[in-house]
Each structure stands twice: as structure tokens, then as C-alpha cells.
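All protein chains but one are shown at their positions in the complex.
Now for chain A:
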Amino acid sequence: MAEDIRYGIVALLPRLRGFAHALAGNRADADDLVQQTCERALRNSASFTPGTRLDSWLYRIMRNLFIDGRRARRPSVSIEDEAVAETLAGEDGRRVSEARIALGQTEALIAALPEEQRSVLVLVCMEGLRYREVAEILDIPIGTVMSRLARARLAVAEGLEGGQSETAGDDRAERTGR
């Protein structure tokens, strides 16, 4: 196994942990996911093509592991239709309230998104990947990347605007002594 791949993985650990947190939603599960990703990557290092992006390869492995793990935990639930996924307001509502306890506002808004949108959002806006690169990692058309990303961005923007208006309202209440 080429040592420079291992060094590359070590150097990418902070970014892998960030993506894992966005996927898993909590520190313990995220770090377990990073460990599984390292294990899978080292076991299959021969399939990595030198000269290509190591980060993209690792993100693909991590996301596949996450999806596999989620299917294993909830074998009877398979949400392929995003429209259906987005109507599961009860689940998302619980996730929002739980996430807000431990995470900041933006992180909570990200956690509330369907996984399909969350992955695209984080890979583009947090990891700085191009639409084409994300399409390759997730094995979906670039048009799907854009539609998922736009919906996620608008949801986050609306959430942030809602939070700001709540804060502004609180400020006004304090200033007027109410």
C-alpha cells in the first residue's frame, strides 16, 4: 500500500470528520463512520487511481457506507422519492429539535434536510466541490445535483431568515422593556 495515500487520508481527516458529522448528526456516529471509511479505503486502496482526487474517492466511500448503514438499521424504510421524504415532517421535526440542543443554527438546519439534499449541500458549500464532481461522487446527473442543492439552499436561507427575525423580535422586546 502506498504510504502517501495513508498520509493523504490523515491530512483529510478533519474534512472527513466534517462531512461525517453532517451525515451522521452526532460526534460518536460520525467518528465511527470516519473509521469505517478509513478501513474500507485501505482495504480497497488498489482501486484508487493515482492522480485523481483522494477526497472525492473518500467522500464516495463514506456516503455509501452511511447509506448502507442506514438501510441496515431501518430495512423497512426506503425513501427514494424526495417528495415523499420531504413530507415526513414528523421525523424532520424531531431531528430539528434534537439537533438544536447540540448544534448551532446552521448545523441544525442542515440536519433537518433529507440526506439527499444534505450530502449535495455540504459537498458543494462546505467542501467546495464543483457540481460535476458531486455528480460523480453521488452517481447522479448534474441536473439532479442542482435541483437538490437549490432546494437545500432555499431551506437553509429561510431558516436563517426565520432565526434572524426571531432574534430581532427578542431585541425589540428587550429595548421596549416588554
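Please note the rule applied: a residue touches a chain if its C-beta (ideal position, glycine included) is under 8 Å from a C-beta of that chain, and two chains touch if they have at least 3 such contacts; residues count from 1.
Just so it is clear, contacts and distances are computed from a predicted model.
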Listed names "Cytochrome c oxidase subunit 3", "Anti-sigma factor", "ABC transporter permease" or "YeeE/YedE family protein", with the criterion being the UniProt name of the chain not displayed:
"Anti-sigma factor"
Touch assignment to the omitted chain, from A:Asp31, A:Glu115 or A:Glu136, lands on A:Asp31
Note that chain A touches the chain not displayed via residues 1, 3-4, 6-7, 9-11, 13-15, 17-18, 21-22, 27, 30-31, 34-35, 38-39, 42, 104, 106-107, 110, 121-122, 124-126, 128, 130-131, 146-147, 149-150, 152-154, 156-157, 160-161
